[in-house]
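I'd like to ask some things about the structure below.
All protein chains of the complex are present and in place, except for one that has been dropped.
Think of it as A, B and C in the order they're written, each chain with its own count starting at 1.
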Amino acid sequence: MKQVFIIILLIIIGYFLANTFVEIPFGGNRIGNVESNETVAGYYLSNTAKKTGVANVITAIVVNYRGLDTLGEVTVLFLATTGLASILYRRKEEEEDTERLNLPSSRIMRSGVRVLFPAIVLLGIYVFIHGHLTPGGGFQGGTIVATGFLLMLISYKGFNTDHNRMVWIESLAGLSFVGIGIWGLLSGNTFLENTTNIGVVNSLISGGLIPIIYIVVGFKVAVELTGILDILLKIKPKK
Amino acid sequence: MQEQFNEIFIKYHEIITIGVYGTAIALMLIGLYAILMKKNLVKIVIGLTILDAGIHLLFVGIGYIQNGTAPIFSPGYENSADRMVDPVPQALVLTAIIIGFAVTAVALSLVIRLYKHHNTAKIDQIKHLKW
Amino acid sequence: MVISPIHYIFVPLVAAFAIPLLSKLNKELPRIIPGIVLFYNIIISFVLMQEVNEVGYISEVIAGWRAPIGINLIITPFSGFLVSLISVLGFLIWLYGFRFKKVIDDGELRSYNILQMMMITGAIGIIITGDIFNLFVFLEIVAITAVSLTSFYRGRDGAEAGFKYLLIGGFASAMILLAILILYTQVGTLNMAEIAERMHTVPTEIKSTILILFIVGFGIEAELFPLNGWAPDAYSQAPGPTSTAFAGIVVKAGVYGLIRIIFTLFDIEGAYDFLIIAGLITMIIAEAAALKQTNLKRMLAYSSIGQMGLALIAFGIGTKEAVFAAMFLLLNHAIIKSLLFMTGSILMYNSKEKTISSLHGIAKRLPFISILFAIGAFAIVGLPPFSGFWSKLYILSAAADKEMIFLIVTILAVSVIEIIYYFRVVSKLYFAEGTTNVEVYKPKINAKISMLILGIAIFVIGFYPDLVTGYLHNAADILLDKASYIQYVLNTDSTIQ
Partner (left out) sequence: MIFIILLIVMAVLLLAAAIYSIVNRDLLFAVMGTGIVSVILSLFFYLLQAPDVALTEAAMGIALTTIIFIITIRNTTRDENEIIDKEEEMKMKTDKES
């Protein structure tokens, strides 16, 4: 009975959404002509190269035009890590041992990971350093580095990320992101303003503070995701 | 090549629209079905991720413009601003994916703790709190 | 560095990022830092309120891009009043919860303090941001912190309440994301002022879909009837100070988000009647459910849902007088409900199943706390000398102006129900003789101070309501005329530059 009721409900919702999206043509040009700024996207496309000197428009939007979103974004990840730590927290007396229950990984896995790990971390760092030129950026690069650490965590029992250093990197990265914002305020303009010169568009050193913010975000995301994975891997199944 | 693409795009316009919007809405409905129907907690969280995946696909779908290019001024494309796809939905989806991941991580940690207390991962056996 | 709305956000952020480091220096720091930050919030709101009185609006541009291009923070008289209310409450909750936990080792202490401080920052962020997607991000911050705090205690029910809250919260944020998506296709911008300006171009059929999706999304945060299944569990399982923060702060942010969507963004007539109906249903069902509750915190949770229903009804009536009455109710409810939650969780501190029956005759052993609880109970019900009376009176008079007799009758009937279940608790407190010899938790001096301040505030507003009403009247006028809001944010560039 319940299944029938739910399926009817879903059909109603589906019909409701379908006929709103019938009026929105797929592939239709909603930006209008780019020069006149009546839509926000038109403004971004026509002014990013000139005003922010960044080749990747999305990086300019995420970091500079809508900088507060990314700040909120980084706090969401930081709070998820803290929340996770407090939900799965085992007090000192409950903890038997904190090392991970690693199933013995095969020889192929261990040697393969030893080769792959530096390559993945290098790729991740490349992605978030070139965030303002090529697709990718702080979030994507950080996640790739975290997958690298994940491989190491799974295959080597002895490999342990040094908790203290991780906390230092995480806090310093977050503080420098907010610090850049405060520095914008201190130097008389608004919060998170891109005050330095923006250089030539497609060169590595271009876009003023934007690449620096994205590198900082990259470090923070990498450390936080590794932290989440580390906490989750440390839980012992009951059986 | 370009005009050939255009008239194909116009000829099959309905199929393409159904192709993108239809799949996105269908994904959302599948996700909703799983959340409402399934008993197992992990299945419910899977439903939540699929619901989010549907919305992210819809977000990028509305941003697409017919034969537009990616909004990146790489060396060869300095002045092709008017042929670019809408960048704003993509910037929003970037944030939405990360938030979706954070919510899933917290949800799964709660599932682990619930299993530790109740020794079952079925939602109808965890009805300890009543109205 | 002139004081501006962004200080509400980046100062707690600096503190939150620094706490893990500073807690290595000395163990006590994670407890003290949130206090400093929340006290600084009070200073900011004091300074900004002066400015809002003269100028009417404060809009601050972020990252140097003017309003529709970049994100802007906007403080209107109503949002300024709510934010200063939240800052004061946040500080008092911190003061109350300073030594509240029995035994807590440093890992939990650090997480607890970061999450509590960021929940209040998220609520403030929801109120002052002028951009829809930014509103969504702050809503997520509140959602994640609230879930982690609900499941803070090691017990079984905390995780269950947390999971239920997260599931419904995840669904709500998916709906809000969908609404933002459809709105963006129609309007082409994300700034609330520009959306309000262009809203008339949206075809009505799509506009109603967007409105329904937003109402579902924010209804869950503002605890409208069908969507508030999570609230009583979350309130009762969360630690004392957190459930006070839920009732006093997080619900206000949710209600403000809903009101802003309906008043400033949309101009559909049907929305006001919807508010009245939704508020009515929420109030009746919540108060009825509160009647048969045995757990004290669940009863208080249902009562606060009912009060929020009443506030939505007042907003739904839509006249200047009604909106003013609703704001006054939000103010009173925040103060009184916080006092009730604080005193309630101390009375309940040691009893295992936290039922009302374990309250027998505690008044003899905790005279100070019981008196404050009684004051709170009388105030929320709306007895004359206390502040609750004025807000209910203004709502009834606003309803009378619009000849909504049915509304007046239901509000009075619900007040009677409230009187019944609150006096039942108070009578148990004083007149039933103490059967359980549960040793009672004596609160420390700082908890006593914060509760005393709230008690005094109830009396002060009760005797001199015009202390606050003048300000709220002009806030109601400004909330209602949308044109000046749009004109201010978009055209004038008088931001803080």
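We adopt the following convention: a residue touches a chain if its C-beta (ideal position, glycine included) is under 8 Å from a C-beta of that chain, and two chains touch if they have at least 3 such contacts.
Computed from a prediction, not measured in an experiment: that's the story for all the values here.
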Chain not shown, its touching partners among those shown: A, B
Residue of A:G137, A:G181, A:P211 or A:G227 touching the missing chain in the full complex: A:G137
Touching residues on chain B - with respect to the absent chain: 5, 8-9, 12, 15-16, 19-20, 22-23, 26-27, 30-31, 33-34, 38-43, 45-47, 49-50, 53, 56-57, 60-61, 63-64, 68-72, 85, 90, 93-94, 97-98, 101, 104-105, 108, 111-112, 115-116, 120-122
For chain A, residues in touch with the removed chain: 56, 58-59, 127, 135-137, 139-140, 143-144, 146-147, 150, 225, 228-229, 232-233, 235, 237-238
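As a working rule, only the chains that are shown with their structure count from here on.
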Pair of chains joined by more contacts [C-beta pairs], A-B or B-C: A-B
CA centroid of chain A to CA centroid of chain B, Å: 17
Contacts with 2+ other chains: residues of chain B: 28, 58, 62, 88, 95, 99, 102-103, 106, 110, 113
Shared interface positions of chain C, touching two or more other chains: 133, 137, 140, 144, 147-148, 151, 159, 162, 178, 185, 190
Interface residues, chain C side, partner chain A - complex: 1, 4, 6, 9-10, 13-14, 16-18, 20-21, 24, 60-65, 68-71, 105, 107-108, 110-112, 114-115, 118, 125, 129, 131, 133-134, 137-138, 140-141, 144-145, 147-148, 151-152, 159, 162, 178, 182, 185, 188-191, 203, 205-206, 209, 495-497
Touching residues on chain C, where the partner in the complex is chain B: 133, 137, 140, 143-144, 147-148, 151, 156-157, 159-164, 166-167, 169-171, 173-174, 177-178, 180-181, 184-185, 190, 232-233, 236-237, 289
Complex contacts: residues of chain A adjacent to chain B: 2-3, 6-7, 9-10, 13-14, 17-18, 21, 24-31, 33-34, 40-41, 44-46, 48-49, 55-58, 61-62, 66, 69-70, 73, 76-77, 79-80, 83-84, 87-88, 133-135, 139, 201-202, 221, 228, 231-232, 235, 238
